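Below: one structure, written as structure tokens.
Removed: one protein chain of the complex. Kept in place: all other protein chains.
As written, the chain order gives the labels A, B and C, with residue 1 at the start of each chain.
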Amino acid sequence: MSASKPKPPTHWILGSFKRADKCLAAIRALRVSGEKENLDIYSAYPLHGAEAALGLKRSKVPLIVLCCAIFGAFNGYTVQTWANATSVSSLSGEWLGSLRGYILDVGGRTAHAWPLNIPITFELGVLISAFGAVLGMLIINGLPRLHHPVFEVEAFRSAQIDRYWISVTTKDDLKREQLREQLAQLGAEDISTVEEGADE
Amino acid sequence: MPQIDPTKPRFWRSVEDFTSGADRPKAAHGYPELVGREFPVGATEIDGATRRDFLKLVGLTAAGTMAAGCMRNPPERILPYVRQPADIRPGIPLHYATSTSLGGYGIGLLVTSREGRPIKVEGNPDHPASFGASGTFEQALAYGVYDPQRGKHVKRKGELSGWKSFKADVISRLEAAKADNGKKILFLDGPTASPFDGWLRKQVGKTLPEAKFVTFTSVDRDAVFDGTELAFGQRLETRFDFDKARVVLALDDDFLESGPDRLVHARDFARHRVPAPDGAEGAASLGGDDAKTRPSAGEWMNRLYVAECAYSVTGGQADHRLRVRGSDIICLAAALYARLVPDGAADVAALAAPYKDSKWVAAVAKDLSSRGAQAVVTVGTRQPAEVHALAAAINATLKSEVVEYGRPLLLDTKSGSSTLKDIVAQANAGQIDTLVITAWNPVYAAPSDIAFADALTKIPNVVYYGQFEDETSVHAHWFIPAAHDLESWGDSTSIDGTVAIQQPLIAPLFDGVQRGELFGAFAGMPDSTAHELLREAHSQTSADMTANGGFEPWWERVLQKGVLSPTPPDTITPTLQTAKIGERLRPFKFERIEGIEINYVVDNKVHDGRYGDNAWLQELPEPLTKVVWGNVGMISPAMAEKNGLAAEEIVKLTVDGRTIEVPLFVLPGHAEDSISLAIGYGRTGGEAIARGVGSNANALRTTSAPWFGSRATLAKTGKSDRLGITQEHWAMEGRPIALTAELADVKRKHLPMVEEQNGPQPSMMDEWPNTSPEGYRWAMAIDMAKCTGCNACILACESENNILIVGKDQVRRGREMHWLRVDRYFEEVDGSLADAKVVVQPMACVQCEKAPCEYVCPVNATVHSDEGLNDMVYNRCVGTRYCANNCPYKVRRFNYLNWHNSLQGTYEMKMNPDVTVRARGVMEKCTYCVQRIEQARIATRTENHGVGRVIRDGEVVTACQQSCASGAISFGSLHDPKSEVSKKHADERAYAVLWELNTRPRTRHLAKVRNPNPELA
Amino acid sequence: MSAAAAHTPVPEHLREAPLIEGPQSDRTLTDSILHPVWRDPGRGWWMALAVTSTFLGILVLCIAYLLLTGVGVWGNNSPVFWAFDIINFVWWVGIGHAGTLISAILLLFQQGWRTSINRFAEAMTLFAVICAAIYPGLHTGRPWFAAYWLVPIPNTMDIWPNFKSPLVWDVFAISTYFTVSLLFWYVGLIPDLATLRDASVSRTRRLVYGFFSLGWRGSARHWYNWKWAYLLLAGISTPLVLSVHTIVSFDFATSIIPGWHTTIFPPYFVAGAVFSGFAMVLSLLIPARHFMGLKHVLTMRHIDNMCKIILVTGWMVTFGYICEYFADWYSGSIYEVGQILVRMLGPYAWSFWLLVFCNCIVANLFWFRSMRRNLWVVWIVAALVNVGMWLERFVIIVVSLHRDFMPASWGMYYPTIIDIGMITGTMGLFGTAFLVFLKFVPAVALAEVKELRYETELQLQHAEEAH
Partner (left out) sequence: MGLNPRSPMATTSHVLFPRWSNHLVRAALGAVGIGAGMLLIFAFAYFRSPLFTRQNEPINQPVEFDHRHHVRDHGIDCRFCHTTVEKGESAGYPPTEVCGSCHGQVWNKSPYLATIRASLFTNKPLEWLRVNDLRDYVYFNHSAHVNKGVGCATCHGRVDEMAAVFKHPPMNMGWCLDCHRNPNHNLRPREFITSMTWKAEDPEAIGAAVAKQNNVHTRTSCSTCHR
């Protein structure tokens, strides 16, 4: 965050639920009362209807994977064709020379025998897109991030076990209390507030 | 690499040097071991750069150049000469003409030398007995000269002594012998026809007038001379000119594989083994003279009948082969004699009885007589004089032009075991003081009923001169290490009377003593070198010297050509004495040996055992059984079944009380009720490689029955030995692989099988353009009609391409390394193997144009050259072995282990620096001797100031092609339609093996042709 | 659930058995599934580890000897240039396939029952592929060169790999397969690691698991992208897993050797892979679920389904054989026909008939429900199938090679002690890796089981509301 004058710190208001439906209901209620991007749900497994309740936008992961697949496959095919079926005479010398292809009569097979290049083309497409999927997912999720404000709430550990948590963030000191009460009304337990460091 | 290696044994010229420390390699100077070993006796000898001297020096460059041989990469040192010899240039191969002798008869050689190391032996084109070709024994010399097992020191009673000490001893004895003219001194020599030996004996005779020279070998030719003596009343040399023969009957005679002129026989016989002359130019191109008078009219192709016990190479070529025991041959001969020789029938009635009504004999007799002058009967040296006499009589009756007679060339035509008998008698009578044995290993070679070893103990002074410390040397008082043929000065006479010079390629590696020097010592010339003696011998004998302006220029010419100006062989036309023959044969009764007859054969690999320590020959597959490293008891399938015997089973073999154990081999086409066993194995001498390989047949042989004729009993032992066999499967399984055709069909162009393996080969892919600037398309043609399966090509390839030996155990595991293999298939005749026919097919990489091995190699280690070679890049290979899997011909060989470890000391000097020695984990295979192609290319491309020219047909000769006597292999470029190989590819018998795979082999095989006699079909 | 049962008229034996047995809550599931990770492994585990690591040691020794002496320490020869090395390679790769199939393909088909076995199967895939990957490198004569000459690295020799060679395809296929499997496995593992982080008490464990869980918070946004990533990984793994064994089969199918040169190879290699893979899952899972107290999530229904898959793939393989031999016979080529006869009647006929028994006959026991329910039967059949699939590769590789075109070059093959040592050794490696996995990572995908439980609960509610 590049800020000239110190902004007020973000506060995280957390609350936990025993039942998933209660949790989702609470989210819907909060959205009705005008909270949008600052909401989040935490559960030990992908909770049905969560993204609907939060109204999340379409994930970018598929797009990333598609690009990676095309990139990988293209490289796969190009490298093979370049190495076995081209020989660009302008490439020479210590450095460029080693990039030059070498056309060899291999068992009388055509130098550019495209059907024989398909397997590696495919494999590279798969490999790169797999990396795309994983790294893409991590980057979009901002992971790895070992520390996070919500972890400062000891009770939050139950989120990965059997509880459903809600977080609401706000910079507005007045709003903070109001949200706590709202959560309490919605049946949340272990309601707690964390102040996020200015540097986060 | 000749690096300093403390583990290697060090060699000194003599024990005197050892004690005095003279000319020992000074490690302090950092000289490589090999250099030290080669370094001459002292600076004085180096002055005056005669050839002999630099031969001693040449080891010096080994350090620099041997590196090319191996993959190791040490900090490399270069040791140039101090004084450059006149004609030696590092990196430029030299060829020297020399000669060698086997059984007393010479064969001319042309030896390739690199930096003074002889690395390849070929036949000398100027020598009529080799005409550029060579056999297995000649090829194997290149291993023999470097054999680290050779005797290295003069020994007295087993103690280290020295040549000087020996000479001193001799001088003193000569003094003593003066009294009785040396009548108590006896020289036991091998058979020899060398003029030099004759001269030396004369010199010895001058000092010791009554000293005797006798001759012994266990594979003597006495029967030939005794036969002529019986038939014509005089001992005569018998020669055959198969170029004139159209019908041949070989009675137990392996004339294509054994005998003094086997190479000439192979060439001339093969020339007529094809339907028409044009196919025979392969032989002509090898230097065969076409001036020979050919029968104008009649059939070009010859017909061969063979009667023998065990399948021989010649038997494999037979159109009709009769399986008979060795002892039956005489009856067969008699039966023919009865039919062919006028009023001979009566004399041989008793003998001829068994074959009197034989359909076979009748047909053969008819065929022979119909061919008359172009027919001939030959008899093997194993057969007794009588059979030779009968054959001689038949030939004379036929007026055969094929056979001709001349005066004996051997200094002594009696060399059989009778010699040893006499020696034993004299020894026991105390009539011998000094016995000088220069014959090969008589103690081992002696028949079992001659106690030769015991006799030696009765002789006060036994001198044994041999290459190895063997069975005989342990009984000798003196052991003198013999110099190898490639290390010695001398000469030889071939069977046609040609005298050839033998000159050393390298100074004796192990301080061996040369023959000349040994006899020189006894001739009172202890200090003259063999070189001087030889020059002296010829300065006296040679006539046409004056014509060439004196001795020196003449001598230079002789050394270059290797051959003295040939004297036309004297031919004698003797008169037949049928009466004498009848006289001798009338009393003969034939009583058949009951049970199993034992039949000894001369081995194709170790001969009589003298090559037992030659690992190349030991690992060479026996032509018919394909067994390596040892001999086997060969029996017929029927006999095996009858007695419940199986191959690889070890049996006790007992002949009148003497017993050996031998593994069995079931050989189709073997005579019934007999077992064949090769001699020359079961050695117990000091040679590490020969020792303990196979079983000793000499322990059974007797003077009365040296080859056959005694009864043997077989007893199971329950043991068995997994033989090393390079071809485990004998049948072709009805696959069109080695094709054969009958002459009649070839003539009327009816070759369905061949046509099936020919024709267009479409491809989905567009063809690779021929990018070779000169357009070369290297190719090979192998004419199976000419190939006898003699294996010479295998050794030639092994010698040229640094192919390493792997030993019996690895052969058992199927890991032999021969690039070129000769496949041998048996063809059942009417459903039985009893009379199976043989077809042999040389098979090396066929350089497929659409090579299956190439596209599967992940690292591009085997790809095509622009000239159609299937290159194998050893240094790129990572050894996935995928190529070998995908090779339908299975001609690729893999270095499963580091075979290079097996090389020790001197043997590394043998490596051909033009061919990479393959490391462990690397695939290797035939590449049409690409190093020879490249040498020819560089030679031609650099001609006339670098402008260069095109390689002409015949300028590139592959190693296998060069060695092949019968000219079965042709090599050249297909871009030249007039090239020999193009013609062969166009031949109607040419076909591509496994054509249906569309691999498009560049090597085409030509179907074998058979010429059966309709009457016997 | 039993309550729900009372309402439904469906007779007991027709009703689908539950995938999670007994009343379970997120807490009890967490408790029971993570229990093996926390508890002291116990003597049994240590003893097993001792055995497997001994074999692992043997493997290390064999490899050292191999590298020092050369490939000649194996029984390979001419003409059988490939033998145990490639057999084991193909066998292990095949085994790996079940894992990916379960986690990827069954996921795409939304087969709920994959949930509690996928983690297990994926781990098996990883370790199997590691075992397989040992061979292609080591079977070469000069591995130190093969290591980088097979990869397209610009080098001063200016020379490249030959991309026409199926072996290069192999290199890419296997390395891709391993990498993707690893990623897939790890992505699935992240939430469970987070659970371990938060459910553990010991601080060190929390730090370690915390580090590897990359700070996973289980936020709905995380889950959203995570599900996409996981789904897409499954999506690309599916063609990948099919391609890998297809490419492995190309090693043989693209050659010209009778018995190798067959277009049917790709499909039946894949089927065979799944066949052997499921067999391996079963032979590991049956003991594991017993000793680790996971019977409530690894239920008889799982086993039953897997048996059915073995039955199906078994028949696919059998059909493959029939097609292959029919094609060989129908081709009329004496070499192809000769190859059939050699397999059935040649010196190695025993291997062929044993393979027929193991792959084509035994699996038919699974037609019967009782057999599928009898764990002993299931386990033995699974073991036999693994043997059978190994023999299949033996027949394809050794038997095809030992008698190909030229009768003159025919020969026999005999394995050496090193050959045996290396196959048992890789099993040791596999076992060791597996035991370690069972100890430190939940063998069942906790988050997914919870999700499954939640969904079944919802279904149940709807069912009740319906009444």
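Observations, loosely collected:
Keep this in mind: a residue touches a chain if its C-beta (ideal position, glycine included) is under 8 Å from a C-beta of that chain, and two chains touch if they have at least 3 such contacts.
Since the model is a prediction, treat every value here as computed from it, not as a measurement.
Although one chain is not drawn, the whole complex shows that of C:25, C:111 or C:155 it is C:155 that touches it. Within the full complex, the residue among B:451, B:572 or B:938 touching the omitted chain is B:938. Note on the undisplayed chain: of the listed residues C:30, C:76, C:165 or C:400, the one touching it is C:30. By the touch definition given at the top, chain A reaches the unshown chain through residues 87, 89, 92-95, 97-98, 102, 144-147, 151-152, 154-155, 157-158, 161, 190, 197, 199-200. Summarising the interface, chain B meets the missing chain with residues 29-31, 43, 46, 60, 64-65, 67-73, 75-84, 89-92, 773, 863-867, 869, 871, 873-876, 914-916, 927, 930-931, 933-934, 938, 941-942, 945-948. For chain C, the residues touching the absent chain in the complete assembly are 30-31, 34-35, 38-39, 154-159, 197-199, 201-203, 206-207, 210, 215.
By definition in this document, only the chains that are shown with their structure count from here on.
Looking at A-B and A-C side by side, the one with more C-beta contacts is A-C.
Between the CA-based centres of chain A and chain B the separation comes to 79 Å, rounded to the whole angstrom. Chain centres here are Cα averages; for chain A and chain C they lie 30 Å apart. Contact of a single residue of chain C with at least two other chains is seen at positions 159-162, 164, 166, 168. Multi-chain contact residues, meaning those touching two or more other chains, occur in chain B at positions 852, 855, 857, 860, 863.
Looking at the complex, you find that chain B touches chain C at residues 727-729, 731-735, 737, 810, 813-816, 821, 823-825, 841, 843, 852, 855-860, 863, 876-882, 884-886, 888-890, 892-898, 919-923, 994, 996-997. Those residues of chain B that touch chain A in the complex are listed here as 763, 765-768, 848-855, 857, 860, 863-866, 1000. Chain C contributes residues 69-72, 75-82, 139-143, 145-146, 149-150, 159-162, 164-168, 171, 251, 254-257, 333-335, 338, 401, 404-412 to its touches with chain B in the complex.
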